[in-house]
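Every protein chain but one is kept in place in this view of the complex.
By letter and in written order, the chains are A and B; residue numbering begins at 1 in each of them.
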Amino acid sequence: MKSHRKELWFETKTRLAFVNITEDVQAALAASGVREGLCLVNAMHITASVFINDDESGLHEDYARWLEKLAPFDPSPEAYHHNRTGEDNGDAHHKRQIMGREVVVAITKGRLDFGRWEQIFYGEFDGRRDKRVLVKIIGA
Amino acid sequence: MKSHRKELWFETKTRLAFVNITEDVQAALAASGVREGLCLVNAMHITASVFINDDESGLHEDYARWLEKLAPFDPSPEAYHHNRTGEDNGDAHHKRQIMGREVVVAITKGRLDFGRWEQIFYGEFDGRRDKRVLVKIIGA
Partner (left out) sequence: MKSHRKELWFETKTRLAFVNITEDVQAALAASGVREGLCLVNAMHITASVFINDDESGLHEDYARWLEKLAPFDPSPEAYHHNRTGEDNGDAHHKRQIMGREVVVAITKGRLDFGRWEQIFYGEFDGRRDKRVLVKIIGA
């Protein structure tokens, strides 16, 4: 069994951002030499997500507004008890649960085994500082 | 390490539908010959989900109403900017994020290692056309 590990680093300029990381994951897969297996891609921070959806700017605007409606940014400790700790990112811990921590992608014949429109995104909900994504590949 | 790949195809008659695919996944597992490993089951389309829950029609009615409340169908480009592209399925991209893209199921002694009520479902949110699910199995 082969395995391969790669970290991707991000510092987004905005609190909320979506970054297409598909090519970075494909590069990690190429480096791994794995032909058949599974590829895990996960946020290493708990105020961020990795998810698969469409690379379409209108959709990303929709997601941003929708997440803001489901879990609005509010630094007050009344809105989010988590903010009693001195943090202001209680909302981000909720947005991340909607969008998910990780994706697992099949590897077939040395490629990410994707449908036509599948693209991997890093979803940032508390940006403007260094954050990491882990790519872990196992297979043969 | 063994690996096995199987596509399942669907064309639901309704825009929203839930299809129990547990037996199809079990058949793929039997064909794989894997005794110990992991089984990934994912939607290959970004307006559909694969999830595990109960095969109970009342619950599926509840999910349909709840998802419609959280992300209502609305073809207008004002409701969903994604619909500026000419699509009318902005809502489906949101419903899919709630229900998830994929499940990973343990394989033990050649069987899906399930709790008593676990069943795998394909969740369709923009049906009435051909869609695919991928089953990828790795193990020994």
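Just so it is clear, a contact is a pair of C-beta atoms (placed from the backbone, for glycine too) under 8 Å apart; a residue touches a chain by one contact, two chains touch by 3 or more.
As the structure is a prediction and not an experimental result, all values here were calculated from the model.
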Revision key, fill the gap. Among A:Leu67, A:Val104 or A:Ile120, contact with the omitted chain is made only by A:Val104
Exercise for review: Have a look at B:Glu7, B:Glu61 or B:Asp74 and name the one touching the chain we're not showing.
Suggested key: B:Glu61
Point to revise | Touch list for subunit B against the chain that is not drawn | key: 1, 36-38, 51-54, 56-59, 61-63, 66, 70, 98-100, 103-106, 108, 113-118, 138-140
Check your understanding: Residues on subunit A that touch the omitted chain in the whole complex?
Key -> 1, 3, 5, 38, 40, 42-46, 70-71, 77, 80-85, 90, 93-94, 96-98, 100-102, 104, 132, 134, 136, 138
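Operating definition for what follows: only the chains that are shown with their structure count from here on.
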Check your understanding: Any idea how many Å lie between the Cα centroids of subunit A and subunit B?
Key -> 20
